[in-house]
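Structure first, then comments.
A protein chain is absent from this complex, but the other protein chains hold their places.
Order as written gives the chain letters A, B and C; numbering starts at 1 within each chain.
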Amino acid sequence: MNKARIRMGMIGGAEGAFIGAVHRIAARLDGLIDLVAGSFSSDPARSQSTATMLGIDPARCYDTYQDMFQEEAKLADNQRIDFVVIVTPNHLHFPIAKLAIESGFHVLSDKPATLNLQEARALQTLINSSDCLYGLTHTYTGYPMVKEARYRIAQGQLGAIRKVVVEYSQGWLATQEDEAGKQAQWRLDATKAGISCCIADIGVHAANLVEYVSGLAIEALCADLNHVVPGRTLDDDGTVLLRFDNGCKGVLLASQIALGEENNLNLRIYGDKGSLEWSQMEPNSLWLKSHNAPTTLLRAGVALQSEAARNALRTPAGHPEGYLEAFANIYVNFTKLIEAKKAGRAVNNHQFDVPGIEDAIRGMAFIENAVEASSKNTKWHTFKLDER
Amino acid sequence: MNKARIRMGMIGGAEGAFIGAVHRIAARLDGLIDLVAGSFSSDPARSQSTATMLGIDPARCYDTYQDMFQEEAKLADNQRIDFVVIVTPNHLHFPIAKLAIESGFHVLSDKPATLNLQEARALQTLINSSDCLYGLTHTYTGYPMVKEARYRIAQGQLGAIRKVVVEYSQGWLATQEDEAGKQAQWRLDATKAGISCCIADIGVHAANLVEYVSGLAIEALCADLNHVVPGRTLDDDGTVLLRFDNGCKGVLLASQIALGEENNLNLRIYGDKGSLEWSQMEPNSLWLKSHNAPTTLLRAGVALQSEAARNALRTPAGHPEGYLEAFANIYVNFTKLIEAKKAGRAVNNHQFDVPGIEDAIRGMAFIENAVEASSKNTKWHTFKLDER
Amino acid sequence: MNKARIRMGMIGGAEGAFIGAVHRIAARLDGLIDLVAGSFSSDPARSQSTATMLGIDPARCYDTYQDMFQEEAKLADNQRIDFVVIVTPNHLHFPIAKLAIESGFHVLSDKPATLNLQEARALQTLINSSDCLYGLTHTYTGYPMVKEARYRIAQGQLGAIRKVVVEYSQGWLATQEDEAGKQAQWRLDATKAGISCCIADIGVHAANLVEYVSGLAIEALCADLNHVVPGRTLDDDGTVLLRFDNGCKGVLLASQIALGEENNLNLRIYGDKGSLEWSQMEPNSLWLKSHNAPTTLLRAGVALQSEAARNALRTPAGHPEGYLEAFANIYVNFTKLIEAKKAGRAVNNHQFDVPGIEDAIRGMAFIENAVEASSKNTKWHTFKLDER
Partner (left out) sequence: MNKARIRMGMIGGAEGAFIGAVHRIAARLDGLIDLVAGSFSSDPARSQSTATMLGIDPARCYDTYQDMFQEEAKLADNQRIDFVVIVTPNHLHFPIAKLAIESGFHVLSDKPATLNLQEARALQTLINSSDCLYGLTHTYTGYPMVKEARYRIAQGQLGAIRKVVVEYSQGWLATQEDEAGKQAQWRLDATKAGISCCIADIGVHAANLVEYVSGLAIEALCADLNHVVPGRTLDDDGTVLLRFDNGCKGVLLASQIALGEENNLNLRIYGDKGSLEWSQMEPNSLWLKSHNAPTTLLRAGVALQSEAARNALRTPAGHPEGYLEAFANIYVNFTKLIEAKKAGRAVNNHQFDVPGIEDAIRGMAFIENAVEASSKNTKWHTFKLDER
């Protein structure tokens, strides 16, 4: 059978888990990665049945992630996994990533990186003192038109950025009945999800997206997080006013109780020369606006200026690519990063457009800053990157 | 020639003034009103040339509004104007309205009603002690689908309202060059526009729309108003977090520096049973969303439930009506209000769906509350309806 | 009261008639025309009650159109009507227009101009030998973005035109139950509507629009008209393949049984340098497409190149204008045509962008050619402008 160049092990993602299956598709899509080992569930039988379903050698399906790292480390260079992907609930991200790196494996982690900023800082220290690579799947940065937007702003086509509006609205947690689902349960449980539900789950994607595209960094915020559905201890909705390092203002809206919304992540950035607009649910369109001039509809595959965007596409214009391809783009770039590392080059995430531990730190800080700011009746709070 | 049932006089709106021309079209559209008198400009010659252009009897074109009220009052019942419409810059709204009412004329005023809340309170006292009617052209409440949205919420079709997002974004003041225009000049001049530009000009429309449709009243707010273009003394952008009297939260975004935006007023209301979405730039569509069910696109002229919406339409489905027709709907309803009054019935604005002095008070209060709240570093402020 | 510069009489359009009310709004909207006389119904009582509703002098409400022309002709120059608008069912268009012209009145006619091509030819002869003006309300040519499209093609911005797709789909006659309505009854009755329902009522608008915008003339066609709902003797659906005088091909789709469609008139024109797309239900947008380049969204009020388009707008960008304003634009231009005539200038419809008798001839010929071509099993038929 055919062999991909990179071997992956997976922690979490047993049959029925949404995000594990998505990661597997993303890893497979471009034929660069083989999933060859895993510890898919804390229940060994369930883990084995997942391995069987996936055609993985039973000997490389492990009861625990500790076993996996220990045994894989013993294998020959051309056999053992190159990296591990972590797709468990949030509270396990840190201990698994930590042990993986201590065992010498590169890590690709679902977001958020850790349960809190303290863990993220500890993980950063560990990564920086190791020879291991670390990537974080901020999926939405994988979309070609997001990359095109980033490129055009970096090229100055919008001029100075003056206002940002980013929104991530969902309705899937709109009712108490919705809490029964497995995806809902752990996200609403502070022991597994951390101090926030909505901001930690989706608000952080919005914050990451806005910084990625605009090239700006949040430097202060005013937060109003809400617990809309009775009985919830974590936020299920929130608005965060932002101030960026260039002085411009932004608004971030996030909600899981916006009944009827699917996965409505959208971004608008207004500059003094031009503006742009992008929406995840129609990801192949990027709107460019001008002052007193017609609007331009830039479409995936047509006259893109950014090499990163062009490389992120697999099909000609008019053949819609979507979420899974955006996700796969993160995998492609992470694979290139590993290969460059294998080739002995000095590498960093930024070169290969892979979200890394710095993004993780900013994301965890965003969650903690927003939750703290929301609890106070002072309006503006300096965005702090240190643990509190 | 044909005689409409109601006679109107106009203050302001000389040739070249945008909003005066709009009011005249709106007044004409349904053939209910004749414009028979006016004082169109502080420059008598310019006023006369406007009168000539409009085919108005030169004898009823007055040098000043004071003259107009004095002379018109002397005319016979079946000759003199029934009401006066005020379309001057903001700072003249109050003195004109005051004198009109003191002279016994009904008043329809462009918004904002006055320059500040104090004047609005004084005007309210005057109106309440008079026999005159007062209407305020909050145009966007004139759209049929806005009325349908309001009806459906009032009927409980969305359940309890839990989140509101309303936005009014424009780009026409995005640059310093844009300040040369006549429309821009007075809006950016505190002596003519009052304490705010963006919130007073458009934010107040958004606040009015959200209260009109939702049936909720703002009870607290957190405001962040910005002066984006260098050299401006009044806000040209802002975000206001809202809390309503049922405890639900809202976000109001307003901007005049959102480069590339035309007149992007849009509204989303999320309930615990359903949600809705409306946008002024595609005004004949109303989106109704449900939980785990398909979305409904309700279109002007198709299966509307609200009599108010049906009455506000002139053409069958698929024949787009727009801004001028929405504006005309305010005139139609104000005309009906006057006729009911003439017929000796006890009337109030609410019965005829005409925005009135209470809306004016709330609007002026919104402006003052937002400006004050923005100046403080306390997050939440109680919405006060009294002068400060 | 104010006097408009032009006086209009109306034939047809009693209370409750759809198109009569639309014409009145269109005539009123810009304050250029006074409706001062009428014969609104073949039932004199109904005609008088309409006159009363409209505030028209009872003495100028006539029992018959013959009376109206006779009596109005006796009035002084500055009293009598300048033109007559005809808004009756189709079969009366010709006799009324004929008598009006013979009586010396300009005519503005709802379309189709006559019941058949023979009548249209007779009318043309009459007009050409008279001093009267004749206009036809092909409403959709009144939209600003339609004028902009026409201008850009005339300027060569699309290069050589190579393909055209025009569609006019409605669903209002989709069922037998729909035949009960007054609008439906006469349109499905050959004695009142002529030899066609769908093509005569809406197909002809599509044909007119495509010739108006493209500047091309239909020179051959292949038609397939259908009688979809059982029991109908006239077509309620049809497709017509077109060949234009430059050799390019087109497709015209028309339907009244396209269940769920409102008033879906849309047009696409493909050239060898660029393409464009316009849809009546979002009339303020015009899409311009290029080869291997981004698409441009041109919006009403933003950077329009055509003076005709700019003049056809009343409000700034983002304030949607619609069907009634497009209709009013025909009236505005017809008014200018009359005034130029009054001023003693040699004028023709084309100068003032008013559809005239030549358009009427082409429209009637389109209906007759399409019906005849549909009855044959030969594919292509030369488009004949002569009576058969």
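Note that a contact is a pair of C-beta atoms (placed from the backbone, for glycine too) under 8 Å apart; a residue touches a chain by one contact, two chains touch by 3 or more.
For clarity, every value in this text was computed on a predicted model and none was experimentally measured.
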List the displayed chains that the omitted chain touches in the full complex. A, B, C
Cross-chain touch to the chain not pictured, restricted to C:Ser255, C:Gln280, C:Asn333 or C:Asn349, is C:Ser255
Hidden partner chain, touching residue among C:Gln66, C:Gln118, C:Gln157 or C:Asn226: C:Asn226
Touch as defined at the start, partner being the missing chain; which of A:Val166, A:Val302, A:Ile338 or A:Ala360 qualifies? A:Val302
For the chain that's not shown, point to the residue among A:Glu325, A:Asp353 or A:Glu368 touching it. A:Glu325
Residues on chain A facing the left-out chain by the touch rule are 1-5, 7, 18, 21-22, 24-25, 28-31, 34-36, 54-57, 170, 172, 261-264, 280-284, 299, 301-302, 314-325
Spell out, residue by residue, where the missing chain touches chain C. 162-163, 165, 171, 174-175, 222, 224, 226, 228, 237, 239, 241, 249, 251, 253, 255, 257-261, 268, 270-275, 289-291, 295, 376-380
Note that chain B touches the chain not displayed via residues 288, 292-299, 302-303
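As a working rule, only the chains that are shown with their structure count from here on.
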Taking all residue numbers used at the chain B/chain C interface, answer same if over half belong to both copies and different if under half do. same
Central chain of the complex, centres being mean CA coordinates: B
Compared with chain B, which chain's mean CA position is the farthest off? A
Could you give the separation in Å between the centres of chain A and chain C, each centre being the mean of its C-alpha atoms? 56
With chain centres taken as the means of their Cα atoms, state the distance from chain A to chain B in Å. 44
For chain B, residues that touch 2 or more chains besides their own: 261
